[in-house]
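Apart from one protein chain that is not included, each protein chain of the complex appears where it belongs.
On to chain A.
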Amino acid sequence: MYLCISVLVVFFQMELLTLPALRRMAICGGTHGNEMTGVYLVQEMARRQKEEGDKAWPVPLVLVLSNPRAMQECRRYIETDLNRCFTSAILSFPITDSTPYEIRRAHELNALLGPKDSKEAVDVLCDLHNTTANMGVTLIAYSPNEWICLHIYKYLKGKMTLAPVRLFMVNIPKNEAYSLESVGKNGFSLEVGPQPHGVLRADIYNYMKEAIELSVEWIGLFNSGVMIEGGEVDAYVFHKSIDYPRDPESKQITAAVHPQLQDQDFCCLKSGDPVFLSFSGETVCYKEEEALYPFFINECAYYEKGIAFHLARKTTLKIPSVRVQRN
């Protein structure tokens, strides 16, 4: 009797999800034209693909340079941030003569890699980014049900040797998701830093290369039919953003990120901890009750978006074991 009950308990705890095979993966670089690692990694992978054909990786890859004009000028964007152009609404605007370059490009990428929410979309879309913030390797996913992305994160976390790996969960519904990876059936970004925009660091390149190779390796493993165990993973879930202190008239910033917060991405911020140091020497402290986790601390591109850093809650996500569906 006792033996039967314990077997039943084990049976109910073991959840196994079967998912379709991942037949096509896209890797995109240069979505922001001055985030250099993705640009050069995609070009290098394209060179390898030309030499070795589909044998180069366990799954066929579509390699894309998302924003060629911005890349040419080594700028984040030409008219508008491409990585904010992929909401279902923007993708269904008709294109006219006055449509900004990046919105046209978003439509092209949606046709190439999507259409978003259709069965023709690529199975996995991985978008490569850099940040000036000290974020190591951060995988960005949209929702806690993106099992493929969460499994890839778990795999990277267990295997990456060169840099710390974290998961940032944006937590918005797919049709409101505005960035490129939401075009794929499963999509995630790899955000690697710190690296100045316009600079190519070999160490950052090596981290991103390792992360991509492990991601593709996991997909190959999944497609081969083995059962991949689930478990629990830590995630940082977006809570809110904090802007710099600004002059009320000129809107110019009046303080810099405090030296004790600078580079401390994902380190717990508690009430009383310094966050800004004003040019006149005053320290501004974090005043909220709830301890939260700052990240994207002092990202160059976020000054114009009114963001000094984001704050996240740390949580634990349960992911089921997965296996590829057998035909």
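The rule is short, and it goes like this: a residue touches a chain if its C-beta (ideal position, glycine included) is under 8 Å from a C-beta of that chain, and two chains touch if they have at least 3 such contacts; residues count from 1.
Going forward, contacts and distances are computed from a predicted model.
Visitor: Given that one chain of this complex has been left out, which of "DET1- and DDB1-associated protein 1 domain-containing protein", "Transporter protein SLAC1/Mae1/ Ssu1/TehA", "Aspartoacylase" or "MYND-type domain-containing protein" is its protein name according to UniProt?
Guide: Of the names offered in "DET1- and DDB1-associated protein 1 domain-containing protein", "Transporter protein SLAC1/Mae1/ Ssu1/TehA", "Aspartoacylase" or "MYND-type domain-containing protein", the absent chain's UniProt record gives "Aspartoacylase".
Visitor: Kindly state which of the options A:158, A:173, A:220 or A:259 is in contact with the chain not pictured.
Guide: Only one listed residue reaches the unshown chain, and that is A:259.
Visitor: Just one of A:100, A:144, A:164 or A:198 touches the chain that is missing; which is it?
Guide: Of all options in A:100, A:144, A:164 or A:198, contact with the hidden chain holds for A:198.
Visitor: So one chain is hidden, and I want to know which residue out of A:31, A:87, A:132 or A:264 touches that hidden chain in the complete assembly.
Guide: Hidden-chain contact among the options goes to A:132.
Visitor: Pick out the residues on chain A that sit against the missing chain.
Guide: Here the touching residues of chain A are 40-41, 43-44, 47-48, 74, 132, 194-203, 205-206, 252-253, 256-259, 262, 277, 279, 298, 300-301, 303.
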